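This report refers to the structure that appears directly beneath it.
What you see is the complex with one protein chain gone and the rest in place.
On to chain A.
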Amino acid sequence: MILNIIWFILIATLFTGFFVLEGFDYGVGILTPFLGRTDEQRRLIINTIGPFWDANEVWLITAGGAMFAAFPNWYATLFSGFYIAFFLLLVALIVRAVAFEFRSKISNPRWRTTWDWLLFGGSVLPPFLWGVAVANFMSGVPIDSNMNYVGTFWNLITPFSIMGGLSLLLLSTLHGALYLSLRTFGEMQERARETARRIGVLASLVMFLFAVLSFYNTDLFSKIGINPGAVPVLAAMTLLSVPFFIHAKRDGWAFLMTTMTIVFSSITVFLQMFPRVMISSLNPEWSLTIYNAASGPYSLRVMTIITVCVLPFVLAYQAWTYWVFRHRLRPGGHMDY
């Protein structure tokens, strides 16, 4: 039974890693058409995430694979239930990835602008949709006694879930703006900071509204009591500290703070769900949990052993790439791509 908890934590970690890492590169993708005024600036912006975005996306693919392997019922209910949402997500991911690859291959300005806007669209949709999905994880969705989702696409769209979508979207954009301020110089850096400052205000506001709405829409507060404990409070505090670090031009700290906001928010959500993985709004008994949705102990044990053996190497070489490509980018230099 301890293995079920380990895999819940592992999947939570993979999703958190995905929100943190892909969060900033979604943010960068969203800001590209706005902060990059010339083609060269846009290329510079894209190159700040060039070496990373693909591996960042693998965090999501691995989370999906781990979900399939460790909790097949969670995977089956979620993917067949949120069908149209996942369709939109996939289209966005496909368009986004090819936009990176295609935009620089032809130097026609119209070709490039088209791909830049497709990159924008492909970067806006995923964090929004994941925010909507997370809100639905928290509030519960119509799941019947056979673990099947019996609602429609429109059941997923509520004021609460839209607020969840906007929260993650704005948080990612803020995170991306701060990342840009870390990886660029001069004018571009100033522009990124200014953007972060403005989006930070909006993100804090929307996150606050989302927290208030979650009082009415979820059992978060009844579950953890009136004293929310350290984690959600830390999420709020790290977010509120961002403007001060921007003002002090401590870009590294500011970026660390949004990282922490995402980490703590994500932990809050998973704490609220635990030990459930999909909450049924029809009958609490029909919820999927880490026990009734899981694979057998043998499977979980095999995967635990393999993960323990492989994961350290994955983390090590990913960290190494961030080290190799840590330098700030300046315009005018030779840019691969």
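Simple rule for what comes next: contacts are C-beta pairs under 8 Å (C-beta built on N, C-alpha and C of every residue); 3 or more make two chains touch, one makes a residue touch a chain; residues count from 1.
The rule is short, and it goes like this: contacts and distances are computed from a predicted model.
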Protein that the absent chain corresponds to, by UniProt name, given "ATP synthase protein I", "Cytochrome d ubiquinol oxidase subunit I", "Spore germination protein" or "Acyl-coenzyme A thioesterase PaaI-like protein": "Cytochrome d ubiquinol oxidase subunit I"
Option from A:9, A:61 or A:230 whose C-beta touches the chain left out: A:61
Residue touching the undisplayed chain, where the options are A:52, A:120 or A:137: A:52
Interface residues of chain A (partner: the chain not displayed): 38-40, 43, 47, 50-52, 54-55, 57-58, 61-62, 64-66, 68-73, 75-81, 83-84, 86-87, 90-91, 93-95, 97-98, 100-102, 104-107, 146-150, 185-187, 295-296, 298-299, 302-303, 306-307, 310-311, 314, 317-318, 321, 324-325, 330-332, 334-337
